[in-house]
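Before we start, here is the structure in question, set down as structure tokens.
Only one protein chain is missing from this complex, and each of the others stays in its spot.
Chain IDs A and B follow the sequence of writing; residue 1 opens each chain.
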Amino acid sequence: MSLFERTFDICAGLDFPSVHEWKQAHPDSKVIAYFPVYAPVELIHAAGMLPVGLSGAGDRLDIQHADARFGSFICSIVKTTLEMGLTGHLEPFDGFLFSTICDSARNLCFVMKRNFPAMYVDFLHLPHNPSSPAAAEFLMEEYRRVLGELERLGNCKVSDDALRRAIRLYNRSRTLIRELYELRRQNPEKLPTSELYQFVRLGNFLTVEEHIAQLEQGLEQFRSASSRRRDSIRIVVEGSFCEQPPLALIRLIEEAGCYVVDDDFVIGQSWFDSDIPTDGDPLLALATSYLDRSVYSSVRHDFRKPRWDGLVEKVRRTKADAVLFLIAKFCEPAYFDYVPYKQELERAGVPHLQLEFEEKSFTFDRLRTEVETFVESLVFD
Amino acid sequence: MTEKKEYRGSIHQQQKDLMLAWYEQLDHAADSGDPPTVCMMISGNCVELLEGFGAVPIYPEVNALQLAIRHQSLDPILAAEELGYAADNCAYVKADIGCILKGIAPTGGKLPTPTLILCNFVGCNTYLKWFEHLAKLQRSPLYVIDVPFMRADQPSRADVEYVVKQLQETVKKLEEITGRRFDHDRFRQAVECSARSEELWSQIKHLARRTPSPFDAYFDAITLMGPLYVYRAKPEGVEFFEAALAELQAKSDTGHGVYEKENFRVVIEGPPPYPYFRTFRDMFAKWQACAVASTYSTVGGLWEFGFRHDPDKLFESVAMHMIAQNVTNRNFLQRYEQIRRYVEDWNADGIIIHFVKSCRLFSAGQGDMRDYFTKQLGVPTLYIESDLEDPRYFAEAQTRNRIDAFFESLEHARATASARA
Partner (left out) sequence: MRIAAGVDVGSTQTKAVIMADNGDVKILARALVDTGANVQRAAERAFDACCQQAGLHSVEVGFVVGTGYGRYKIAFGNTQMTEITCHAKGASFLCPGTRTVIDMGGQDSKAISVGAHGEVLDFVMNDKCAAGTGRFLANSAEVMGISLDEVGPLSLQAQHPVKMATVCTVFVESDILSYLAQGKSGEDILGGVHIAIAKRTLSLARRLNIEPEITMTGGVARNIGMVHALEQVLGRKMLVSPDAQFIGAAGAALFALEKMDQSFESSIWRGDHAISGGH
């Protein structure tokens, strides 16, 4: 394991050393966890707090208590998140922010509320009717509400300038991520996805300032990398927006002969397709950007422009050969979207494969066989 | 000892007739395009708005459950799965999409292509995707009314305003599409009818507080609640609920319950296994266990705790119902509260939690609900599992076993308590 990989491994573990370090350096401040996909981290940052994206416990915890509360047919991330709480692993966090991701995650929010009454647990209602002129006003009010809670929790007042500063910082990290993704699109041999993934996901644990530094370093490192181009197929990975696949699975996909030219892993980190304006009212800027600058995702609904058109466009733009639907077991939103996605891909003549994964897996033989077979079917046409 | 009595008064037939008449209207609209039809979700529906256009609602959920009750849900589900829907997708959606793919309707008539697909998004994320898929499949225009979730005890001013504005946008949209002007007077009359229907339904629900209850507040309530979302805003609906209340009141006044002797009173949480409705009911009838309250019967609105539509606050009260007075847009802890109130005020012996594979809104976290009731409140609670629509997910022997064991233990506890007394 390289030093970087070790860093990632530690950050993604259950001890949260980076969080503890930050708390020691900021003893009067709070740490707010959020259940990914998207969270308005700028609000948390502007309140002088540390936002941490928690994607469950991955393969690091046995579910011993949480499945008494959540039965079968529920995705693992919901259960491991609760398990973390029930086994004391959420102790470093002062708050937990949920949003309109899916029905299971929403119920989880309120189960957490009941079981951890000392924690600030909140549910953000993100709009699903961006066509309405009233949506921006509503979302602004919702952000104002959450900001008020953070101010209460942290005993502070958040200024517009602090918000603008936060926006500027996160604009920068998102820009860097966009550049990394662009680099990978152009020269996938320079930037293995398993590595890019770690760089992006680190943003869930580090401060945005530290993340920017890591991203800038990474960009330089990868730009100057030299690697031989393999005869791999170019694929878009779709469906891994919430529960994350094991790193071993991402490596396996690449080893099996794929270059991932776009994906929705940790999509919360690169949620906007362009910078959020830093002039004018910052809450209005955040709200209107959510409505008009968000990338398409299974957790967001905008009937002005269907997500399936977004997927086909993405395939064309990235010159991908195929789409790999990498769906967490029992992920309802992904299963639903799969149908129109599949229909449109078939209309556009784009090959695709659907695979199911669980964050907690130790053997991957079946998946390896499926990916290899798929690659073979495309290469030996 | 086993009794299979269920309520079959005249209102049972009246309810059937009303629902058939509604399907006939839809069949007629399929041929003639008149009246305009609007697809909606049952929970948090704004059927009063439709009255302002003389439009008729289409409820895909009702299509799905009608198919299941008639044992016709498997074929459409399979058709949907062939299209790519997963085993773990909500079977309501699959059955509905499947029946559109196959061009069938549960009553044998035709279903019209909706004039507007109006997704009243009240908590259930599946609703959003279901309606997106319908719009794509049927090529009808789609509008989403984004209803803020009950993340606090009460909706905020901003929540209500947001919904009111979207309701007004819906009115404009319908005017554009139908070419009809919104009839504000008819809207007001509709809201008045709703308020009246709701009052009557609430009184019916409260009759179940009596011992014995004159009807089963799960099985009978589910059978009788159709008119609540199709006809609540119409005079026919008011008439129906007046008749229902009178009949059940009369029955109750003579001291008659559902069974010869009401042995157990339970609160039931979760949708029923529609493909096995009868069988499931018999498992409780065996023990003369009567449901005195249920959460599923409040998807069409929560009327027993006092909320009514208000003709003096037309759009606002419609918005309030959509936000706060239906079971799907209320948060999980509010459902615990709702059940607790039922157990206490309706005097129940225990709770039955029916986990359904299809519906994560209802089912995700019911283990925690059980934990709350058994460990924190000490209320006997049974947890059983199946599905609401897919006939493949019902294990009859296992389910019966659990229900028997539960009532055996309640009986035992009762016997021990009285032996000690």
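Note that a contact is a pair of C-beta atoms (placed from the backbone, for glycine too) under 8 Å apart; a residue touches a chain by one contact, two chains touch by 3 or more.
Here the structure is a predicted model, which is why all the values come from computation and not from measurement.
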Self-check item: Which of B:10, B:154 or B:398 contacts the chain that the document leaves out
Solution: B:398
Self-check item: Candidates B:16, B:278 or B:375 - the one touching the absent chain
Solution: B:375
Practice problem: Considering the whole complex rather than only what is displayed, give the residues of chain A touching the chain that is not shown. | Solution: 59, 62-65, 67-68, 72, 358, 360-363, 365-366
Quiz item: In the full complex, which residues of chain B touch the absent chain?
Solution: 367, 370-371, 374-375, 380-381, 383, 385, 395, 397-398, 401-402, 404-405, 408-409, 412-413, 416
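To be clear about the criterion, only the chains that are shown with their structure count from here on.
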Practice problem: Provide the C-alpha centroid distance between chain A and chain B, rounded to the nearest whole angstrom. | Solution: 35
Quiz prompt | Residue ranges of chain A in contact with chain B within the complex | solution = 67-74, 78, 100-104, 106-111, 113-115, 122-125, 127-129, 131-135, 137-138, 141-142, 145, 301, 303, 306, 330, 332-333, 335-340, 342-343
Quiz prompt | Residues of chain B that touch chain A when the two form their complex | solution = 83-86, 88-90, 93, 121, 123-126, 128-130, 132-133, 135-136, 142-146, 148-149, 151, 156, 158-159, 161-162, 165-166, 169, 331-333, 336, 355, 357, 359-361, 363-368, 371-372, 385
